[in-house]
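One chain of protein is taken out of this complex; the other chains stay put.
So, chain A:
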């Protein structure tokens, strides 16, 4: 059983009566432990795909099976539960809550999971240590640098030990050095910890961290290939 399986997935946004299809019949599967990059220019439908895969949106037609169960069978509350327990999100704009410390931001998914305060504090501390920010635990999120913010966001994404981590242009707002560090962390999550990672990007050098690259154009898959052999030193330039 694949972790993720989509069959003829279509999505169109009804705006002013004129339906603009964002996805026009997409098929692929992702197995547990894979590191997949979804590439494409803006408007290619990659963000729409990520939102559907991440249970943040529903498709118009077609099927999406997560762990073998179709998304249509889930109620809104069940979707929330799956997002909470099995998914982690990393956004381009970090989306940390202001006026909360790094630790409190990372604790947030655990709060919604109903985990007692003492336990969740320990889990959050561990997750922050994993991304190398143990010395920033009690910094207010707005006082962190961009790279640090994204690392906190990654800690927040992995604190629940999710089945899959969705990263939506995680390096888009970062300088190249911070971006490289973030990608190293994400790759490490996949290689060392075995997290499934689905990365959305429009940059080839970011996509090169993945094992497999799906290219989207105008809502259709134009290529889906394994990265043949990983070059040891990925060049990372902006």
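By definition in this document, contacts are C-beta pairs under 8 Å (C-beta built on N, C-alpha and C of every residue); 3 or more make two chains touch, one makes a residue touch a chain; residues count from 1.
In this text, contacts and distances are computed from a predicted model.
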{"item": "Among \"Sulfite reductase\", \"Ni,Fe-hydrogenase III large subunit\", \"Multidrug ABC transporter substrate-binding protein\" or \"Choline dehydrogenase-like flavoprotein\", the UniProt name of the subunit that does not appear here", "value": "\"Multidrug ABC transporter substrate-binding protein\""}
{"item": "Hidden-chain contact residue, picked from the options A:85, A:121 or A:212", "value": "A:85"}
{"item": "Residue numbers in chain A that touch the chain omitted from display", "value": "51, 54, 56-57, 76-77, 80-81, 83-85, 89, 91, 95, 97-100, 108-109, 111-114, 156, 160"}
